[in-house]
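Here the complex is missing one protein chain, while the rest keep their positions.
Order of writing sets the labels: A and B. Residues in every chain begin at 1.
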Amino acid sequence: MKTRRDFIKISSLGLGVATLSASKLNLFESLKSEEDHETEKLFRQPTYCEICFWKCAGWTYFNEKKKIIKVIGNDKDQHSNGRFCPRGTGGIGAYYDEDRLTKPLIREGKAGSQTFREASWDEAFTVIADKLKKIAAESGPENVALIKHGSAGDHFKTLFQAYGTGNISAPSYAQCRGPRVESFKLTFGEDPGSPEQTDIRDTKCLVLIGSHLGENMHNGQVQEMAMAIDKGASIITVDPRYSTVASKSKFWLPIKPATDMALLLAWINVLIEEELYDKQYVEDNTIGFEKLRHHVKRMTPEWAYGITTIKPDVIRKTAREMANAAPAVIVHPGRHVAWYGDDVQRSRAVGILNAILGSWGRKGGYFLREGISVPKFPIPKANKPRWNWKTALNGQFPLASQSPTNVIVEQSIKGNVDEKYRIRGWFVAGTNLPLTLPETDKFEKAVQDLDLFVAVDTMPMEVTGYADVVLPECTYLERYDTIRSSPHREPNIAVRVPAVEPLGDTKPASWMAKELAKKMGLGEFFPYEDYSEVLDWQLKKMGSSLDEMKRIGVKTFPRKTPIYFAEGEKYRFKTPSGKIELYSERMKQLGFSPLPEYTKHEEPPQGFYRLNYGRAPMHSFGRTSNNPNLTDLMSENFLWVNPKVASIWGLKSNQKVWLKNQDGIVSDFPIKVRITERIRWDSVYMVHGFGHNNKKLKRAFGNGANDSQMISKVLIDPIMGATGMRVNFVTFLKNDPA
Amino acid sequence: MKEELFVSGRNLPNIDPQLHVWHWPIPVYLFLGGLSAGILFFAALYVIKNKGKDLPDSYKKALFVPPVALVLGLIALLFDLTHLFYSWRLFTTIRLESPMSWGAWTLLTITPLAFLWAASNIKLLFPQWDWKYDWIKAIFKFWNENLKYIVWLVILLSVILGIYTGILLSAFNARPLWNTSILGPLFLSSALSGGAAVLIFFSNNEEEKKIFVKLSMLLIVIEGFLFTHMFMGFLASNQVQLEAAEMFLGGDYTIHFWIFDVIVGLIIPLVLELIWLRKQNFSLKIVALLLLFGGIMMRFTMVHAGQAARYLY
Partner (left out) sequence: MRYAMVIDTLKCVGCSDCVVACQTENNVPIGYCRDWVVEAVNGTYPQLELEIRTERCNHCENSPCVRCCPTGASHIVEGGVVLVTHDECIGCGACIESCPYDARYQHPEGYVDKCTFCLHRVKDGLLPACVSVCPTRCMYFGDLEDPNSEVSKLLKKRDYKTLAPEAGTNPHIFYLI
C-alpha cells in the first residue's frame, strides 16, 4: 500500500530544529560585527564557485576564528579573470544563510498527515539503500534515475553508474541548452562548449539573438563583451525586449516574438544573394551550400519583414554589418534555447549563419577550445545497464545524446511506458525540480508514483518538500569536489578546497556517495577515506599536487593544438562528411528537415500576453532567492508591462496582480507590476526563480511569482526532446483569486 | 516616458522611498525654540524700552514658558539624535559654517538666562519663596541690578534663536523647498508671533492686549507676505523648486498647508483679532491658542514637506 506523498513544506517541523541552532546562529550576526577585519590577518584556500555553472575559480578568505570574510576571483582563471560576478561575491550568503538544511530528514506519516523528522545519516542511508535494493530486486537498478545539476552530481553519478542505472539526467539539457548541443554537433561536429568558445574579446561584431548578455551574468562573457565595447566592436541585439545589452547595441531589432527563424533565414539570404559570405571558407570547409542557396532564395528581407516586423533595410544593414566584420563576427549560440519546439532547427540556422560568415575557428569568431583530461581514479568497471530512458522512447527524439529530464518525468508516471521500464526511484541532487521543470502537474503526478525520492540540497528548496529522504549538503566553501577542467582558450584546471568545516550535520556529496555506496555494498567504487586523496592522486598524475594547487588555485597548461584555423587550412570536422554540414543529410535520414524552415507559432489570444522570462545578474534563478546578500539587491521579481497595456488594464506601478495562463492556472502569489517602455505590448517579462512556496525559505517565501507554474504548455522538439517553454500566455487578475 | 529606478534594491530606512530622517521631535523643537525666542525677545524689548520699570505680571507669567519650552525642546532634540551618547561633542567645537553649531551654542547660553529670568520672578507663583542660600540671593541681586544690560544679550540671543532655525533649513540647498533665504525671516516672524500669542494669553490689561493684538496682526500679515514671496520665487525658479511649490498647490501637502497653516493658523486669528479690536467682547485666549497651533503646524509642514522634495530621481 502506498502512502500518498504530500508536499511537506518543511515548516511543519515546527520546532525550528532544522535550522541552525541558536549558538550557530551567530554566524549570520557576524556579518554585522564591528570587527575591523581590514586589518586582521586573513588566510585563504582556493575554490571554484558553485553559485552558477560558470564555476569561476577564486579564493575564500577567512580569519583566525575560521570565519569566512569574502570570496574573490583568481587572477589566473580564464573563467573570471580575477573578478567574481555579484553572485560569486555574494556567495558567502549561501554559507551564512540561517535557513540552510542542517540535518538529514526522513518523511513519516502521522495520523493522516505527513511530516519530516530529523534522522542520523546512518538511518537515512539505510532507508535509501534498502529501497534501492528493493527496486533493483523487483525490477532492476535501471529503473532509478539520478537528476542532477552542479558538482554534487559528479559524485552521485559514480554511485548510480555503479548501482547499474543509465538514467542520469540534467535539466540543463532539455530544459535549457540541449537544442544547441545537437544542432552544433550536426553542423560543426561539436557543441559550442560551456563556457562557450566565443572569442568575444576580439570580435568586431557580436550578434545576440535570444541572449541577454549582461542580464545573464555569464561572467567571462560579460567581461569580454565589455572589452569588446572598449575596442569599438558593434553589437546587434535581436530581442522583443529592450534588454541591457540592447541599450549598448549599434542595432537593436525589436523583433516580434516567435519569429526569430525568419530573421535568421533572411540574413542568410542577404549574405548569399549579395555575395557577402566568406566564399573561400565556405568552399574549403562546408558542404551543402548550393542546397542552402536554393532553400533561402525566397526568404528575402521583405518576406521576413512581414513576419518579424523588422524592416527590410534594417535586415540588410545588419547582415552587411556582420559581413563587414567577418570573420571576427560571432552569432552567439545563446544558452537557454528551448523556446518553441523547433529549437534544434533554429539553432541550426544560427550555426549555418556562423558557418557562411566563416567565424568558426577564426579569431574574433569561435576559437577552438582545448582542455586537459583529468585521469580517472581507478575503480571497478560498472555493469552496463540493460535498458534506459532511450529504450522506452522507442526511437522518439533520435538525436537526444543526453536524457531529457522531462522524459524521465514522463517515464515515471504509471501507464505512460511499459511497467518494465517505468522509473520508480529518483535521486535529485542540486536542482529544484518544481521550479526548474515546466508542466508542474506532470512532476507532481510522477512523484506520487515513485517508490523512492531522495533530494540532496543545501537549502530547503521546494523539491525537498516532496522527498522521502532529504540529505543536507554543505556549501561549496566547506568541501572538496572534483577537479574543474573546462576546455577554454588554454587548458586549465581548478580545485575546490574547503575553507571551513561543514556546518551542522551537513556533509559533502563525496562523503555521502561513499557512505551510501558502502550501505549498498558498492564501497569498492569509492576507495578513499577523504576525497582529497583522489584529488592528490589525480593532480600528481598531471604533474602537479594538491599542495601546489592549494597555493595557486588554477593551473594552466600549454595548448597542443592550434586555437584558430591556419590560413587555408582544411580542418577535419567531427561530422559524417568531415566538413561543416550546412545541409544535414543525417537529419534528412531521420525524417527531419535537412535545412531550417520557418514555422508560424501560436500568438497570444485577446487579453493575454506572451510570457517571457529571463535572468537578473544578481541571481542564479531560485538557487539564490534566499541568499541574504543577494536578496538585499533583489528580493522579488517584477512583471514588466508596457504602458499601453497598463492603461488598458488600469494598472498602477507596483500594483500586485495574479497571473492566469491559457490553461486556467493561477499563480500562487501575486507579482508587482513594473510599467516600462522596455517591453513590447504583446508580451510581459519576469525574472525566473521567484515565487517560492516553501515557508522555510524565510526570505524567498511568497516574494514575486513563479513563472514555471505558468508554463503548463510546452512544445516538444521532436529531434531531441527539449521542452519549448515560450508558448504560454498570461492575463492579469487584479484581485486575489483565493 | 521617463523611468528612473533602483536596480540594486536600495531601501535605506528613513531615506527610501522618501527622505524622512527628521521626525516629529524636530518640528516640536523648532516650535518650542521659536516660541521661547519670541517671548524672551518681547520681554527684553520691554525692559529696554521702559527703563527702570518692573515687568508687568503678564510678562512675568509668560517668562515661565521659555525654560520649560527650551528644556522640552532640548529633550525632543536629544530624542532625535541617533548617536546620543556622543552628543557632548556638540560643545567641543564651534563650527561657524554650521547653523546647527550656532544653534547648539545659542541654546547653551540662552537656556540658563531664561531659567535665571524666570527664577528671578518666582515670587509671582510662590509668594513665600525664599532663596535660602546667600550666594543664590547674590546671583539674583546681580541679575536684577544689571537686567538693563543683560537684556541686550538676551535680545541678541533670542533673535539668533528665532532666526537660526530658518537659516538652518535654508542652508540645505539639496532640499528644494528649503532652498530659499526667506525661511529665516519666516521662522523669526513666526517665533515672534508665537511670543506675542503667549503674551496675549497671559495679559489682563486691555491696553497691553491691544498693543499685542496689533503687533500680532502685523506679524500675520508679514508672514503671509513672506509665504507669498516664497511661492512666487519657487514658481519662477527651476524645475525642482517648481515641484516643491506644487506640493502645496495641488500636491500631497495642499490640504495640510492651507487648512492648518494658513486658514487656522493665520487667517482665522487675523479675522478674530480684527473683530476683537472693534468689539472686544470675547476672550482672546482662543486666538492665542490658534496662533500657537498654526505655528507648530507650520513647522511640521515645512519639515515634512521639505524632506519630500528632492533633487535627483
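The rule is short, and it goes like this: a residue touches a chain if its C-beta (ideal position, glycine included) is under 8 Å from a C-beta of that chain, and two chains touch if they have at least 3 such contacts.
Keep in mind it's a predicted model, so treat the numbers as computed, not measured.
When the full complex is taken into account, the listed residue touching the unshown chain is A:680, out of A:295, A:348 or A:680. Within the whole complex, the absent chain has one touching residue among B:210, B:229 or B:310, and that is B:310. Considering A:244, A:286, A:359 or A:486, the position touching the chain not shown turns out to be A:244 (whole complex). Although one chain is hidden here, its contacts on subunit A can still be listed: residues 31-35, 37-39, 69-70, 72-73, 80, 83-86, 89-90, 92, 214-215, 217, 219, 222-223, 225-227, 229-230, 242, 244-248, 252, 254, 617-618, 628-630, 632-633, 642, 676-681. In the full complex, subunit B touches the omitted chain through residues 1-15, 19, 21-22, 80-87, 89-90, 92-93, 95, 97-101, 103-104, 168, 171-175, 238, 307, 310-313.
The rule is simple: only the chains that are shown with their structure count from here on.
Subunit A and subunit B have CA centres that are 64 Å apart. Those residues of subunit B that touch subunit A in the complex are listed here as 1, 3, 5, 8-9. For subunit A in complex with subunit B, the touching residues are 618, 631-635, 643, 674-677.
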